[in-house]
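All protein chains but one are shown in place.
This part shows subunit A:
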Amino acid sequence: MDYQDIELLRFTTAGSVDDGKSTLIGRLLYDSKSIFQDQLDAVEESSKSKGFDYVDLSLLTDGLKSEREQGITIDVAYRYFATPKRKFIIADTPGHIQYTRNMVTGASTANLAIILIDARKGMLEQTHRHAFIASLLRIPHAIVCVNKMDLVDYSEEVYDKIVSEFNAFSSKLGINDIQFIPISALNGDNVVNRSENMDWYQGSTLMYHLETVHISSDHNLVDCRFPIQSVIRPHTLEHQDYRGFAGRIDGGVFKPGDKVKSLPSGFVSTIKTIELNGEQIQEAFAPMSVTMTLEDEIDNSRGDMIVRENNVPKVEQDIEALVTWMSTKPIQARTKVVIKHTTNETVGMVKELKYKVDINTLHRIENIDKVEMNDIARMSIRTAKPIFFDAYKKNRQTGSIIIIDEQTNETIGAGMII
């Protein structure tokens, strides 16, 4: 196996302990040999001392003392495993209603969401919630695992009913790529190995799907966006006039010789070199970190953005966003906040609260006077200086903001620009 040449896939798992989420993660880790003997020993030991007669695999992921005491997951946990085809990062998020903020956090960096449904229970309110958040955060791929098939006699009928229920709901959401897989995480059916109990299912196993889902077009390769993090000026004899712009590509493909435009100044120049550590790069695209030099001496600094001359983002001070509220302190209209967007930071004002979304029914709740923890609401925000943005559905990096409390410096909101 050539471990050096595999891709990275980030996925979230949504579901509660009862859906068998921990069992599923445990199985993926165990069957890919990513649980080490001493970790398994420690978990077996803990399970025994808690009086369980089974190995509680959730103890692998629930690392904090208070989580172990209460037997719940209170925070996003990251787990890692690799197969000969891919490396995986799991953002394991709790499914309870009060933890919308954790689900949103885990979803923000994911390429794929696994949504778990208990075959005996079918679609629940929390299934709606998970699917909605996956679509809101524009996770490009979703896999709906209908779990515990062993407890419904591996019935095709039960499975088909859940699939059509889910499709009826998700047609309103606009998730592009949804796959359905009937599984039993406990017995391993269709997780890593094909089930011998469900001849009627012709699709692939969960692992096969995770290993092969096409992710190379998940990044925007059309609209060139390069937010500047800092300017590299060595001031040495050898590099007397060197001025490199350090940053990570957020969209498009940049090449030396390309005509580019700098925002907000509007100056136009040509890319001289794209490099990292002195090595020349011929084509740079998301999510590569590079250093760019230009033919002309342009006075760019942190927060500026390099784009193509004929394809620029919006440069405005008024934005409309769907915001997940993450603070126990509610927000009202006309509150001053700090906005972070790409490498830019500016003071702003939440001008108007338009409506909240009921995440179970997708209905709008109008005429609101405040937005509380775990609410998702549409807001108008005015920034003190222009920011350079795209709609979130066009680019997840240049279309996202975080809102920071000016007094406490806490992150209080996460916004997707409409």
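Here is the rule we go by: a contact is a pair of C-beta atoms (placed from the backbone, for glycine too) under 8 Å apart; a residue touches a chain by one contact, two chains touch by 3 or more; residues count from 1.
Operating definition for what follows: contacts and distances are computed from a predicted model.
One chain of the assembly is not displayed; among "ATP-binding cassette domain-containing protein", "V-type ATP synthase subunit D", "Succinate dehydrogenase cytochrome b556 subunit" or "Sulfate adenylyltransferase subunit 2", its UniProt protein name is "Sulfate adenylyltransferase subunit 2". When the omitted chain is restored, the residue from A:S171, A:Q202, A:N277 or A:N310 that touches it is A:N277.
Considering A:S230, A:S265 or A:N311, the position touching the chain not shown turns out to be A:S230 (whole complex). Touching the missing chain, out of A:A77, A:V158, A:L263 or A:L353, is residue A:A77. With the whole complex as reference, residues 3-8, 36-39, 42, 46, 60-66, 68, 74-80, 82, 86-87, 89, 101-102, 104-105, 108-109, 215-216, 219, 221, 229-230, 232-236, 238-239, 242, 244, 246-248, 253, 276-278, 283, 285, 287-289, 291, 302, 326, 338, 340-341, 343, 396-397, 400-402, 404, 409-411, 414 of subunit A touch the missing chain.
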